[in-house]
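The complex is shown incomplete by one protein chain, all other protein chains being positioned as in the whole.
Chain nomenclature is as follows: A and B, assigned in order of appearance, with residue numbering initiated at 1 for each chain independently.
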Amino acid sequence: MKQIMKQEFDYQRDFTVATICSHSSMQIFSGAKLEGFKTLGICIGEPPKFYNAFPKGKPDEFLTVNSYTEINKFAEVLREKNCILIPHGSFVEYLGASEFEKLELPTFGNKAVLGWESDRKKERDWLSRAGVPLPREYTDPNLISGTVIVKFHGAKGGKGFFIARSKEEFQNKIAEHRESYVIQDYIVGTRYYFQFFYSPIREEGYRLSKGSLELLGIDKRIESNVYELYRLGNIDIEPTFVVTGNLPVVIRESLIQKGFEIAERTIEESIRLFGGLVGPFCLETVVTDRLEFYVFEVSARIVAGSNLYISGSPYSDLVEEKMSTGRRIAREIRIAQKLGRLEEVLS
Amino acid sequence: MKQIMKQEFDYQRDFTVATICSHSSMQIFSGAKLEGFKTLGICIGEPPKFYNAFPKGKPDEFLTVNSYTEINKFAEVLREKNCILIPHGSFVEYLGASEFEKLELPTFGNKAVLGWESDRKKERDWLSRAGVPLPREYTDPNLISGTVIVKFHGAKGGKGFFIARSKEEFQNKIAEHRESYVIQDYIVGTRYYFQFFYSPIREEGYRLSKGSLELLGIDKRIESNVYELYRLGNIDIEPTFVVTGNLPVVIRESLIQKGFEIAERTIEESIRLFGGLVGPFCLETVVTDRLEFYVFEVSARIVAGSNLYISGSPYSDLVEEKMSTGRRIAREIRIAQKLGRLEEVLS
Partner (left out) sequence: MKQIMKQEFDYQRDFTVATICSHSSMQIFSGAKLEGFKTLGICIGEPPKFYNAFPKGKPDEFLTVNSYTEINKFAEVLREKNCILIPHGSFVEYLGASEFEKLELPTFGNKAVLGWESDRKKERDWLSRAGVPLPREYTDPNLISGTVIVKFHGAKGGKGFFIARSKEEFQNKIAEHRESYVIQDYIVGTRYYFQFFYSPIREEGYRLSKGSLELLGIDKRIESNVYELYRLGNIDIEPTFVVTGNLPVVIRESLIQKGFEIAERTIEESIRLFGGLVGPFCLETVVTDRLEFYVFEVSARIVAGSNLYISGSPYSDLVEEKMSTGRRIAREIRIAQKLGRLEEVLS
């Protein structure tokens, strides 16, 4: 990858920030514009009309493809425009992890994280090594003793997850499924999604062994249908967990410290394992009534919850006003460019 | 109406933005002030003291009436001050649709929408013609097969609505009621309230056959008592649905496109049917776990959820900073005034 970059990527010319038109793309484009970059949106067919309603979130130009998996066919075009790709959840989902890794284009962040994050086993290994508190996993369903959540490999946005309150309920529900899965203790508490940003090149602030850590916001997720089953009382509807939106929140100040400690260990371990998770990431946590934290997932890129904070959050406002995650990405590229350290934030 | 306006409304003098002191009035006044208008608040008895606590939301002057239904008696006074009335939910509720329509004062938006929106049958007809996905309605209660919601005509803010999980439960609950009602399928999912704005005179942005469409925010509603029944566990309390407040949210970016498509069809049909729904309106939607949208209601004016966004929302910030719905209304009047097209935004 770096080979390609060195040959074909022009570090002197200015860049075009490019991403797929979905997920958090308006935030990414608006942030890039604020930092003075050109922007390019990749879409299938006609550019989505709704961008016209949001001038600050609309990219300067569109590139139409037939399928997101053929982005590599346009590598030359994108290199001519000196594009840096910004990955987001849908970007990786649409391409698939392996196609994404093959992209012969400079990409923000460290693509090596994908192998560790898209495989639940490796992700757990990474977080365990980091000393992050995780829900217990069951390899033998016969050992299930309380309430568990069952997650399918590759399932996105909570789709297909189910909760079982006993071994028997698990056996009944799993019978319908063929996919591979993991069984985890369901931790009873309140979930918080921490939107962190790790910069390997920034030397101020919350320092790590290398670079520093920022918290740009916290959100909660709204899942269809489970979030509104409360309106129906004691009705027998199977809950589903498809994320449809997000709520802004703040957390007790004393819990922020714990959040940072977990994030710090997660990043330090990522540096040892694969050179570091660079840029935005999300710790998906649950806080019990004893104020204990558990991490049930890590997202290694910008999350949709950050769309709440396109003009800043109660946390990012304590760093710099109007600093969204999208803008922070663009800022990181800008800083790296000035320092001549782009290789550390791109891959 | 236009007759009256032409005779008595002075298009050369500057306007006073006027509304009833309730609902979203502080937002309307603050927005009007930012756009340089004078403001007047209509109230019963003494001006509400709490306005003093919010200098930017307090109108320049108050007009005291004995009852909101007698506003027309003050038509001359209001015309002297060159007032434009801004309708909001409480305004229309307090006057009643027919009294509201009789107001002999220039009013923001198209009053003709009232006949289509206040009658559930005509509203459904409008939305059906527009191709908007709607929950199924039952004319014969014997055909009820799943969970349904029963809504009474003229009921405001969810008051008196009930949910029934079977034909039998419906029969038991309806026995207590004498009002006319509709029975709809209860769509299981998560509800989102889209705060749109349609301008018939703006030519940029998300274009329609005439004018353009904006999204100024999305919220969720907090209903008493159902929203907090969760705290009581499996207790047998009949849920009620009286809106008491609002929560700010964002929705998956891929769902914004669908929201705009539905809004576009709704407006285009309104133009065909009655000359167009002008200004703010709210699509009240539910999103299933298959990410399908249903619209269960349309509000044809500023909604209270927009009070969340008095200084901008994650959506309006991508258009222009600090653009509330209240301010957008004032801006629309200002633009129309400059273009000499006030007749298109007033009625």
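Following the convention adopted for this analysis, a contact is a pair of C-beta atoms (placed from the backbone, for glycine too) under 8 Å apart; a residue touches a chain by one contact, two chains touch by 3 or more.
For clarity, every value in this text was computed on a predicted model and none was experimentally measured.
Engineer: For the chain left out of this view, which of B:90, B:285 or B:347 touches it?
Structural biologist: For the chain that is not drawn, the touching residue is B:90.
Engineer: Even though one chain is hidden, which residues of chain A still touch it in the full complex?
Structural biologist: Touch with the absent chain occurs at residues 147, 163, 165, 186, 188-192, 204-207, 212-215, 218, 220, 226-227, 229-230, 234, 239, 247-257, 260, 287-291, 312, 314-315, 317-319, 321.
Engineer: Name every residue on chain B in touch with the hidden partner chain.
Structural biologist: 22-26, 30, 48-50, 52-57, 90, 159, 222-225, 227-235, 237, 240, 242-248, 304-305, 307-311
One rule holds for everything that comes next: only the chains that are shown with their structure count from here on.
Engineer: Just give me the whole-number Å value for how far the CA centre of chain A lies from that of chain B.
Structural biologist: Here the centre of chain B sits 36 Å away from the centre of chain A.
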